[in-house]
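With one protein chain held back, the other chains of the complex are shown just where they sit.
Moving on, here comes chain A:
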Amino acid sequence: MLDEAATDTMITQISDSLYTHLIKTYDGNLPSAGLHSLDEIRTQAFERFKSMGFPTVKQEDWKYTNVQPLIGQRYSLDTEMPSGTPALDKALIPKLDAHRIVLVNGRYSSELSTDEEIPGLQIMPIEQAFDRLCFAKYFAAYADKTDNPFVALNTASFTSGLFIEVGKSRQLQKPIHIIHVAATDKPLFTQTRNLYVMGAFAEAEIIESFITEDGAEHNLNNQVSEIVLRENAKLQHYYLQVAGPQSNYLNHTEVHQEKHSLYNNYNCSFPGAAFVRNNINVQMGDSEVESHLYGIALTAGNQLVDNHTIVDHIKPHCESYEWYKNITQDTSTAVFNGKIFVRLDAQKTNAFQQNNNMLIGEKSAIYTKPQLEIFADDVKCSHGCTIGQFDNEALFYLRARGISEAQARVLLVHAFAFDVTSRFLNAAVREYVEHLVEEGL
């Protein structure tokens, strides 16, 4: 079927199958057909991808996160809707009243989504947004400046995704709940591209859940989300990773913020998905911008969850606040890498970062690396990192009051996660996440 002999100096032998498959099938016959400028962006991105190749553990950013076994497998690239309707119950959040958007293998399902007209809100499959002004302005404007090869690949050959635009001064009453379903009966590689644009003074809440259909085949999902917040916009953004072990994710989120905007990201991973790599980059493109990044990864089995974040302070008077917590069980691995840049121009920056880790599994692993690069002199920056285990004294105290060991552990993990979970503005999501913490232990 494929020419296994195809070689490329940039890649190793094992990654040939997905790589050659992508190369062979990349015929430029994209859904963007007709839009010359988009075609050009995509062709250039493909050249970039070819020159970078898939990353290896020799690269600092991928040191603990080996993608080779994943890309060494054969996948179908055909993301046509599977027959039958996938169940969504795994993504349901009790007490949450939201507009529901369902993407199956990245494709928008109008059947499963609450297809309603909301004034000031545009939601559509991304390919329908190609001729929009703000698409032309923001698509590939920031994410593609990074050196993540998966972004280049995604730009070159994404097949589906979601476009959301919240109009100027619109404040959405209800959150948007996006459910990403992996449902396939053959090994599948999907590439989804999302663009969310928050107009000036717009306010919204986007909650994204990742689930896997029961019995689904192995799947690898390369998703890129570009998010733009215009002046004074506010976005609360939740990632709830509750997919099954067959699913693997490469998620890149690129946020660009304009003056006075606020972006809050709450990034939660739970036992399930075998491989999760999140890149969350926030570019504070103007002054008086505020961003909060909260993360909680509770891992089990042989899972790997890797969160790489970049907060880039470019202009003065911005504030960033980041707090990630990892709890590893069994033989799982958690990786946290938090970069903060404070550029020369970014005086009066306030940047805070904290990463706390709780190693429960004796054979689990945690790799954490805070990285601060500060070029301005009048700034307030702090970072801290801790690694610990269960506090046996605390465990005994609770048990001595009649609480079972299992329940005592739940209480202590809740307590550990509390600094993060208590920041969740949406009470329904907070409760749901607390419940998932309990279930995940």
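What we mean here is this: a residue touches a chain if its C-beta (ideal position, glycine included) is under 8 Å from a C-beta of that chain, and two chains touch if they have at least 3 such contacts; residues count from 1.
Everything that follows uses one rule, which is that contacts and distances are computed from a predicted model.
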Hidden chain of the complex, named as in its UniProt record, picked from "Putative transketolase C-terminal section", "ABC transporter ATP-binding protein", "4-hydroxybenzoyl-CoA reductase subunit beta" or "Helicase HerA central domain-containing protein": "ABC transporter ATP-binding protein"
Touch residues of chain A, complete complex, unshown partner: 391-394, 396-405, 407-408, 411-412, 414-419
